[in-house]
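Left out: one protein chain. Kept in place: all the others.
== chain A ==
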Amino acid sequence: MSLPKRIIKETERLVADPAPGITAAPHDDNLRYFDVTIQGPDGSPFQQGIFKLELFLPEEYPMAPPKVRFLTKIYHPNIDKLGRICLDILKDKWSPALQIRTVLLSVQALLSAPNPDDPLAPDVAKHYKEDEQGAQRVSREWTQQYAS
């Protein structure tokens, strides 16, 4: 199975010119499977954390979105216990013009701007809604404990 030109070029660019705070490297035995790290954005409760993620490009990519999942535990209203992410561009708002880089930047942006009105982890979202300060404190604690 040959790899489409699009994936080869995207991979080259990701390695040659990585986005700030983001690394993505394909597995040697499966070039559609990427190990990803994202730095917690400054000013967010996830600051200074290094979060591991996995990213997989399905057969239909880029007509279908990549599959992305957090491997590091994170206390965030839009990311659940299993690391699944609630992000519109990973679902119905996907466009073939988006790329691995843009997807990962969006995930990073989600860390800066949690959206408890569209929750995936209801208990975390509730916490964020009712006691933002307290919830952010837990997020910071988890970041220290799991992501550093």
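In this section, a contact is a pair of C-beta atoms (placed from the backbone, for glycine too) under 8 Å apart; a residue touches a chain by one contact, two chains touch by 3 or more; residues count from 1.
Please note the rule applied: contacts and distances are computed from a predicted model.
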Original post:
The hidden chain: which UniProt name fits, "Ndufs1 NADH-ubiquinone oxidoreductase subunit", "RBR-type E3 ubiquitin transferase", "Actin family" or "N(6)-L-threonylcarbamoyladenine synthase"?
Top reply: "RBR-type E3 ubiquitin transferase"
Original post:
For the full complex, which residue in A:Lys52, A:Lys73 or A:Arg101 touches the chain that was left out?
Top reply: A:Arg101
Subject >> Selected from A:Pro26, A:Pro62 or A:Pro114 as touching the chain missing from the view >> reply: A:Pro62
Original post:
In the complete assembly, which of A:Arg6, A:His27, A:Lys81 or A:Arg137 touches the absent chain?
Top reply: A:Arg6
**OP:** Since one chain isn't shown, list which residues of chain A touch it in the complete complex.
**Re:** 4-6, 9-10, 60, 62-64, 78, 80, 84, 86, 89-92, 95-99, 101-102, 105-106, 108-109, 117-120, 122, 126, 129
